[in-house]
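The complex appears here minus one protein chain, its other protein chains still in place.
By letter and in written order, the chains are A, B and C; residue numbering begins at 1 in each of them.
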Amino acid sequence: MVFTPDLLRRKCRIRNKLGRNSLAEFFGTFLLIYIGLSIVAQYLLTHERVNVWININVGWGFNIVFSVLTVQNLSGGHLNPAISLLMYTFGELELLHLFAYCVAQMLGAFLGAAATYYTYLDAINAYEKGPLNRTVVGATATAAIFSTYPASHLSMSGAYVDQIAGTAMLALFACAIIDKRNKVPSCAHAVLFGFVVLLIGCTFGMNVGYPINPARDLAPRIFSYFIYGRQVFTHPYPSWFLVPVIGPCVGAVVGGWMYHAFSGIHIPDEGEDKYQAVDQDELKAKNAGV
Amino acid sequence: MVFTPDLLRRKCRIRNKLGRNSLAEFFGTFLLIYIGLSIVAQYLLTHERVNVWININVGWGFNIVFSVLTVQNLSGGHLNPAISLLMYTFGELELLHLFAYCVAQMLGAFLGAAATYYTYLDAINAYEKGPLNRTVVGATATAAIFSTYPASHLSMSGAYVDQIAGTAMLALFACAIIDKRNKVPSCAHAVLFGFVVLLIGCTFGMNVGYPINPARDLAPRIFSYFIYGRQVFTHPYPSWFLVPVIGPCVGAVVGGWMYHAFSGIHIPDEGEDKYQAVDQDELKAKNAGV
Amino acid sequence: MVFTPDLLRRKCRIRNKLGRNSLAEFFGTFLLIYIGLSIVAQYLLTHERVNVWININVGWGFNIVFSVLTVQNLSGGHLNPAISLLMYTFGELELLHLFAYCVAQMLGAFLGAAATYYTYLDAINAYEKGPLNRTVVGATATAAIFSTYPASHLSMSGAYVDQIAGTAMLALFACAIIDKRNKVPSCAHAVLFGFVVLLIGCTFGMNVGYPINPARDLAPRIFSYFIYGRQVFTHPYPSWFLVPVIGPCVGAVVGGWMYHAFSGIHIPDEGEDKYQAVDQDELKAKNAGV
Partner (left out) sequence: MVFTPDLLRRKCRIRNKLGRNSLAEFFGTFLLIYIGLSIVAQYLLTHERVNVWININVGWGFNIVFSVLTVQNLSGGHLNPAISLLMYTFGELELLHLFAYCVAQMLGAFLGAAATYYTYLDAINAYEKGPLNRTVVGATATAAIFSTYPASHLSMSGAYVDQIAGTAMLALFACAIIDKRNKVPSCAHAVLFGFVVLLIGCTFGMNVGYPINPARDLAPRIFSYFIYGRQVFTHPYPSWFLVPVIGPCVGAVVGGWMYHAFSGIHIPDEGEDKYQAVDQDELKAKNAGV
């Protein structure tokens, strides 16, 4: 008898839907954050040499592609409490599932942050030169590997606008991609989600660094609290850490419903009149007589 | 009763074709310009550090992909008066629709420019250091976020050639993509349109910055008039602003018809003789005797 | 009566296969060279700022994608005499067609070079600062926009190896893509050809600049002779210009046949035994008994 994945399936498969979906969100978010923070670590720890800005964008893009692909046939691959919230407002996720998804995403993200920390421990130590001194601010600060801090020019309201806009874009385009009336093959969904995030990095990246995901920002911040101390919650303002939590939740709901209000609900069904304003058959009939 | 997008559809769907198509062009162009100008803002306001030239190209590419995808099953996703004009010359858009599309595109682009301005307001202020001073020319000029100004080496005729060539390329390849005889699956159209624009940015970007779309250039310029004053229409020449309006219209018509004249109309229909010059069956028969 | 592309088709369609295929190769190669040289112009004339090396690679990649897509359903979209030669050795192109294709490709490439020259005339003049002085060598030399010159470290034999290797890779992977036994959908062919060329630019670009196409190098060199004088044929050695002509022809034939010898001819047909070394049904039967 050979021990194969099929055998494992027969022995260990989780048949409870809530259980396996929560496991999937946990695992997918763990991958997303482990990989995503490692991309940022490579950018920061090499002084923006190995990994420049375009690597961040392309890397996070494909990070989304493969982390979502890995679990999308279980939980749908939200990996983001703001997206789960949007699905709840669409009536596609029960309240109990929403809570379970969020908890699973936070746990996965926390573990992902820890995994990045231990993978890049040597490099973080080397980056600090001299005696080890984990700092949130300063020339050898590395806390920005884990969670986002605003650019110095940014006001609080500007930060909210940035996070709402970025996550709205994510939700809007995600809804366009999965809307059956747009006929995007389902095997292309994860790839296109990734490219949306790549695009957001080129569009709304300079103010805050596009967290656009409460679990991506808050859970690693909690992890970094154990390494860097209280300042991760107080720099540069005491309530800063709420921006990448509240902003994305608002943005996702706004963006998702905007898609439907301005485009999705107006798309004709198959068999209804096409978009062309000129009747093509009539046109051909005319020309045929030439 | 749960309030879902399907319910919204039953209540609020626009059944008038001209109305919903105009809404789609308005919304799609709003997205295109909001995102597109934000990409440029991030390039300019970080002194070409976060967003280098390749980010502009890749960002605008995926901007096209998703803005078109969002509305293409309604209005066709032109988002560009020059493309609408080409479709009119092909007999695929009625004159009334052409006007409605152009108006909707201009309105969407104007609003998109405003949205970029308010999203990047903090960063624009910081970029100007010292007392606020919105300028079109000079070390802290930011008007180029909104509309294009020619490189200093460029003559007026060179600028027209550049804009005609760039938009001709866009129209030519767009026609190749949508030509049914080329059998590109329709779900890939938006993605390929985006890659065409990515390519144009690598090809005809250094002279003017590839506006290749009258709405993308003129509407934000009108918006920037309210912020930067009259100079947006007079720098560097009084008639400069007409180049990215007239050039693209000429270019789109030239390029679209060139595709058909040199390639599209000569492609054999299914069942007609294939392209291979050697008869493959005959060849196989010969070899079978070896 | 409306004048549409369909009407043009009925009036002007070329029904002679050799005629329309030659037109297609002419037109496709014109596009390829106009766009391709413009990409290089933007790299060189901005001192490698707008367009860095990755833009060259990505730009040429999508240049291939769309130039091939535009004409591939007519002539097959070779756009390269070396590829046409390979197809001839495969028995898929008659000798008369091979000659016609090569002539058409050379004419298209010549015209493409001229189009780039006039599009970038202002920028070339500005690049030379001071009195106009077209040169092949020196600080303001621009002849490298049109055809390739070897890096100073390169020996003649090293140059031949480089060109043979680069074009062999192109032909080898192109054959893998179009081999029906690899089941790549035909709508993806042009895109994958482009990515092969992108890859070659990252692999064999630093020695000569990956011309890997006799028409791409020789025809623009002939055009540049009229602008820059005899030196385009004598720098740095009198016979240099033959390397990107002979090397690609040898490389394409070597690479194309290598694919078939080492992989293609051994692939089992549909219905024959699969690649897995373990009998899967037997395995399942075993496990089912657990």
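Throughout what follows, contacts are C-beta pairs under 8 Å (C-beta built on N, C-alpha and C of every residue); 3 or more make two chains touch, one makes a residue touch a chain.
Predicted model only: the values in this text are computed from it and were never measured.
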Chain not shown: contacting residue from C:M169, C:A190, C:V232 or C:V253: C:M169
Check each of A:T140, A:S155, A:S186 or A:T234 against the chain that is not shown and name the one that touches it. A:S186
Sole residue of A:G91, A:G229 or A:P268 that reaches the chain not shown, by the stated touch rule: A:G91
Name every residue on chain A in touch with the hidden partner chain. 2-5, 8-9, 12-14, 17-18, 20-21, 23-24, 27-28, 31, 35, 38-39, 42, 45-46, 49-52, 54-56, 58-59, 62-63, 65-66, 69-76, 91-94, 96-97, 115, 118-119, 121-123, 125-126, 186-187
Given the full complex, what residues of chain C touch the hidden partner chain? 52-54, 57-58, 90-91, 151-155, 158, 161-162, 165, 169, 172-173, 176-177, 181-185, 188, 192, 195-196, 198-199, 202-207, 257, 259-268, 273, 275-278, 280, 283
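Keep in mind that, in the parts below, only the chains that are shown with their structure count from here on.
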A CA-based fit of chain B to chain C gives a rotation angle in degrees, as a multiple of 5, equal to 90
Can you check how far apart chain B and chain C are, centre to centre, with Cα atoms defining each centre and the answer in Å? 27
Taking the mean of the CA coordinates per chain, how far is chain A from chain C in Å? 38
On chain B, where are the residues touching two or more other chains? 52, 54, 58, 91
